[in-house]
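Take a look at the following structure, please.
Right, chain A next:
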Amino acid sequence: MLIIDKLTRSFGGLTAVSNVSMQINKGELVGIIGPNGAGKTTLFNLLTGVYEPSSGTIKLELNGEEVNIGGLKPYNVTKAGLARTFQNIRLFKDLTVLDNVRIAMHQNVQYKLPSSFFRFNNFYQEEDKLLEEAEQLLDIFKMSHKKNELAKNLPYGEQRHLEIVRALATKPAVLLLDEPAAGMNPFETEELTNTIKWIREEFDLTVLLIEHDMSLVMEICERIFVLDYGMLIASGTPAEIRTNKRVIEAYLGEDVSNA
Partner candidate 1 sequence: MKKSLVLFLLLAMVVSLAGCSGSGDKNGGADANEIKIGINYELTGAVASYGESSVNGILMAFDEINAAGGINGMKIVPVQFDNKSEPAEATSLATRLMTQEGVVAALGPATSGNFMATIPVAMGNKVPIISASATADKGVTVDDKGNVNEYVFRLCFNDSFQGVTMANFAFNNLNATKAVIIQDNSSDYGKGLAENFKATFEAAGGTIVAHEGYVAKDKDFNAILTSIKGKDFDVIFIPGYYQEAGLIIKQARDQGIDAPILGADGFDSPVLLELAGAEALNDVYFSNHYSSIDEDPLVKEFIKAYKEKNGVEPNAFNALGYDLGMFIADAVERAGSADPEAIKDALAETKGFVGVTGTFDMGEDHNPIKSAVVIGLENGVQATSVKVDPN
Partner candidate 2 sequence: MRVLSKKNIMILAGLILTFAIVYALRNFGILTSFHEITIAMVCINIILGVSLNLITGFTGQLSLGHAGFMAIGAYVCALINMELNSTFGFILGVLAGAIIAALVGVLIGIPTLRLKGDYLAIATLGMAEIIRVIFLNLEITNGAAGLNGIPRYTNWFWLFFFTVTTVVLISNFINSSHGRACISIREDEIAAESMGINTTQYKVIAFAIGAFFAGIAGALYSSYFYFLRPEIFGFLKSIDILIIVVLGGLGSITGSVIAGILIAVLTAALQSFAALRMIIYALLLIIIMLFRPQGIMGTKEITDLLNFSKRE
């Protein structure tokens, strides 16, 4: 599904991601962990086109076709089928919940620019379809009653949820979640865990997840990659990672085994 080969990115003298290779299969739920500054978010930014790789390739296999998405602009990466959320919530704060979702659906809108001025028939058809789909999506996440609220007025947990909904609205094949549980209480995290499991089934997704909350990662991920100083130091099932020496060293003090 997603094949990362010898991916490297350096900023000046600092190599944030170094020679990382990984392969993620269709339908998998994979976690990426590592101490602060290990290069997790940089890896995400490389995958989603925010940064260009210094070297190495990223390939996305979809419906039998292989696309090289390394170095593509973020919007083209999204078009190719990769969607993401942000660690520090980046909703369109002053827009409504509904608009947040509709904007994410824009790439699938069929009518052209002139129709947006002159409102030809296809404008109404497409906009209706858009509204319907957006409301359905919000319904699924039990947020449709808040569709006219401004995103910034939502409680924190719901903002995190909306980030996920917005990413799903781009109709991705692969979903990248950047610390989705950050700042959540245990109850909310629990709920999120179920949601993630559920959306993978419901939307037929491959999920890649960065998380600090070990309980979440260990509970839902089928495989885990561990980064440290930009390098991939281990990969395997949660059980394997829990006992991996290098991982424990890397975390030095952070109690992995008890999680």
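Criterion applied: all candidates are chains of the complex that A comes from, given by their letters.
We take it that a residue touches a chain if its C-beta (ideal position, glycine included) is under 8 Å from a C-beta of that chain, and two chains touch if they have at least 3 such contacts; residues count from 1.
As the structure is a computational prediction, the values presented were derived from the model and not from experiment.
Participant: Need the partner of chain A in this complex, chosen from 1 or 2. Which is it?
Facilitator: The answer is candidate 2.
Participant: Report the residues of chain A in contact with candidate 2 in the complex, numbered from low to high.
Facilitator: Touching candidate 2: residues 48-50, 73-75, 78-79, 83-84, 86, 90-95, 99, 102-107, 109, 111, 113, 115-119, 123-124, 126-127, 130, 166-167, 169-170 of chain A.
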